[in-house]
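Only one protein chain is missing from this complex, and each of the others stays in its spot.
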Amino acid sequence: MGNQEVEDPRTGNAQEHQGETGGAPEDRPSQAGRRGRFRGLVLPAMAIITALIIGALFIAITDESVYEAFRDGIGQGIVRAFLVIGRAYGAFYVGAFGNPVQIVRAIFSGSSTQILRAIYPITETLRIATPYIFAGLAVAFGFQGGLFNIGAEGQYFVAGLTSVFVGYSLRGVPQIIHLPLALLAGMVGGALWAAIPGYLKGKTGAHEVINTIMMNYIAFRLAEFMLDVGGPMARGDGRPVSPDIQPSAYLPQFFPNRIDLRVNLGIVLALAVAWLVWWLLYKTTLGYEIRTVGLNPRAARYAGMNVPRTILVTMAISGALAGLSAATDILGVLHFMPNAFYSGYGFDAIALALLGKSHPGGVVLASLLFGALRAGARNMQGIARVPIDITSVLQGLIIVFIAAPEIIRMIYRLRQPVKGETLTLTRGWG
Amino acid sequence: MTVMKTASKARRRAITMGVLFLLFALAILILFTPGVEQGQKTTFAFSEARSESFVIGNLVFATRFGLYLMAALCAFAGAWQLAKGFEHVNVVLGIVAGFFVVAFLTWAARGQSMNLTGMARSSLLRAIPITLAALSGVMCERSGVINIGIEGMMLMGAFLSAVTGSLGRSVWAGLFGAMLGGALMAGLLAILAIRYKVDQVIAGTAINILATGLTSYLSSRYLQSGSLNSPPTFRPVPVPLLSRIPIIGPAVFNHTVPVYLTMILVVLIQVMLYYTRWGLRTRAVGEHPQAADTLGVNVFKIRYINVLLGGVVAGLGGAYLVLSSVARFDELMTAGKGFIGLAAMIFGKWNPVGALGSSLIFGFADSLQTRLAILAVPIPSQFLLMAPYLVTMVVLAGVVGQSRAPAADGVPYEKE
Partner (left out) sequence: MPPVLELKGITKRFPGVLANDHIDLQLEEGQVLSLLGENGAGKSTLMKILYGLYAQDEGDIYIRGKQVSIEEPNDAIDQGIGMVHQHFMLVPVLTVAENVMLGMESIQHGIFLDRDAAAQRIREISDRYGLGVDPYALVEDLPVGIQQRVEIIKLLYRNADILILDEPSAVLTPQEVEGLFDVIRSLVSQGKSVIFISHKLKEVLEISDRVVVLRVGKVVGTTTPEESNERDLAAMMVGRDVILSVIKQPKAPGDVVLRVRDLYVRGDQHKMAVRGVTFEVREGEIVGVAGVQGNGQTELVEALTGLRTVESGQAEVVGKDITNVTPRLITEVGTAHIPEDRQRDGLVLDYPVADNLILNTYYLPPVAKGLVLEEGAIADRAERLVREYDVRTPSIATPVGSLSGGNQQKVIVARELSRPVKFTVASQPTRGLDVGSIEYIHAQLVRKRDEGAAVLMISAELDEILSVADRVIVMYEGKIMGTLPAGEATKEEIGLLMAGIASHPAESPKSAPSTV
């Protein structure tokens, strides 16, 4: 799909005229540039802000105390509403970034325990962001290849199984070997799980959306089978969890002496992998192939590329990335795998990839934001008693706003929308 | 991607089919016959007691004999296919798979009794939400809009059916709430996909995420006490006379209202699609919206209507889960049925009757799993629970290249 744009005479939306004239719209760079900048930074920011606003309204509307206050008077009601929202988002901020007052006090006190306790929220944000980065990269990578990998959840499960298995079953191996091996196991597990729908798509054209979703459910059952009490990978003490992994498989934590500060090397690994993904996509021949297949599979074939094989490779790499999110969670934080490993990363990752425009850098930023969201939401649930599912609502809204920028423009009465900027990433059933 | 079959490819496929049929026969012999003890008998029961006008006796036969019979039939089909080839190979494939399933049942019920009428009945019941999901998909996709958000629409429908049913203390209020919920989410999908021309898969996914978040959030907030989460349920209503026919009666004609409603909807939508003006316009819009537009048909209006109606039907699917079985809303209770419905739609070639047929197959797979658990079949339950999803993937792999979606499916319509 190109930038062919056509005027809609009914709405008068200013749009470029299609082919007839043959006149080159070469004087467009300024318009394109402006559009690009909007999409690049302003739109995601406004999408997030708008989602937060709607979320705030939602929180206020679903709080009984607000209604009670309204019964006393409109003024009281509004005040109460703002209080409720303030408390919720305040708890959110503290949960994500820490209480600024507390941080400043801790720094001045000089006590390391105090400082560490004050920065705990930020470390949690970073820790939670780590698997998000991987999952977001996975989905973004898929998007670049024209594939919609909703299977990150299932790939996460399988990778968890493979990496925890390597983690607990190898003994006497030095960390410098064991850890990379366990990470690799996670990557392989995720890659294999994603490669199956990838193969099916290349060979039969079956749409990867349904197949990856099916693989999710199958993976869930598989993990259940493995880890349920009495299952082959269960610990054997009556709990539906795997054995602990060997210390040689641990992802080193930054603060090993503090069990509550769980931030670990995973974040460094995630940033390194993000850079690697960027390099792969934009600087190598493989990346060129993947992106070409994603943008125009027919042209890719014409260019001599092996489209089914590229699809398979794309899905495999995507799965490997998703696998790393599980591996880092297990090797860096949990140190075992529980049956209830449900993460919700699968759908979150879609929002991340969209927010980040499928670009690794954008995904990292979006993941940090979502890490903050999750860390903050936990606190919101604990202190302000806002159910944690608010994150899903916010995510859904963000996706809607990013996917249809016109809505944001409409809300804020910005420049006329230009057709051709709404995202089209997938093509029918194949 | 064009599917090209050369002469040699066609022959290769025919040979593959023949070998496949033989493999089925072999599988029966290898997998099932060894486990059968000497003299063991399988009993297939057919009566559900009470309601029939006369009772059909049980079918008792030697297990080994049954297995050999099925294997022989499969082998015969395989031999014929290799030698001469069937004209409608896919139909025969279905039949041979059926033989395999019968053999499986024979083996699973060795030394015990299995009520086939009961299985038929529960297959139908489990197929209902899938059918409704598939019908929703058919309506949307026939007009050219891919609907990945069926899951979310069903979930919202389930949620609202519990709430309105509890509030109104009536099943009808619950149904109405469900239809409203489905329509609301569908409305959002319609606006995103038709007005804003968002990629339909993304829009559908957003719907799913939103619905999941909203229903879980609201459920945590408001449904814990139970007063908003105890709707009444539908009671089965036997159809006079018809419900007394053996086998078919209990299986098909002794159900709750939503089940009958579903069956009526299948017929209704099939007729509407092919015999009415609305159907013709819908199909035209789904295949070649520009052609319809130049003749003055309002493409956008047709798509809006179809998507909204699709949402209503999906909402009904959610209502069924609540009002015809568990009588309450649980978070994430749809468990993928929306997506399985999509697979059923594809397998059923985008028409209502086909969707019903493939949904029955999925329902059968689902009901098989509980039966087998009861029969203490030595397969871990988790693997059985995987069955519907595996079947979906297999079906998709085999079918997609051959059944064709409406030509303009998934393409937002641009007016010139």
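Residue numbering begins at 1 within each chain, and the chains themselves are lettered A and B in the order written.
The rule we apply is simple: contacts are C-beta pairs under 8 Å (C-beta built on N, C-alpha and C of every residue); 3 or more make two chains touch, one makes a residue touch a chain.
Since the structure is predicted, the reported quantities are computational estimates derived from the model, not experimental observations.
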item: Candidates B:W278, B:F300 or B:F383 - the one touching the absent chain; value: B:W278
item: Among B:L59, B:V267 or B:A291, the residue in touch with the chain that has been omitted; value: B:A291
item: Given A:L286, A:L334, A:L365 or A:I383, the one touching the chain that is not displayed; value: A:L286
item: Residue numbers in subunit B that touch the chain omitted from display; value: 2, 4-7, 275-281, 283-284, 287-288, 290-297, 407, 416
item: Residues of subunit A (touch criterion as defined above) contacting the omitted chain; value: 1-4, 7, 9, 14-17, 19-29, 32, 283-289, 292, 295-296, 298-299, 301-306
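Methods note: only the chains that are shown with their structure count from here on.
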item: Distance from the mean Cα position of subunit B to that of subunit A, given in whole angstrom; value: 31
item: Subunit B residues touching subunit A - in the complex, by the definition given at the top; value: 1, 3, 146, 148, 188, 192, 196-199, 201-203, 205-214, 216-218, 220-222, 335-336, 339, 342-343, 346, 380, 382-383, 385-386, 389-390, 392-393, 396-398, 400-401, 405, 409-412, 414-416
item: Interfacial residue positions of subunit A with respect to subunit B in the complex; value: 6, 8, 10, 18, 62, 148, 150, 200, 203-207, 209-211, 213-215, 217-218, 221-222, 224-225, 228, 297, 307, 347, 350-351, 354, 387, 389-397, 399-400, 403-404, 406-407, 419, 422-430
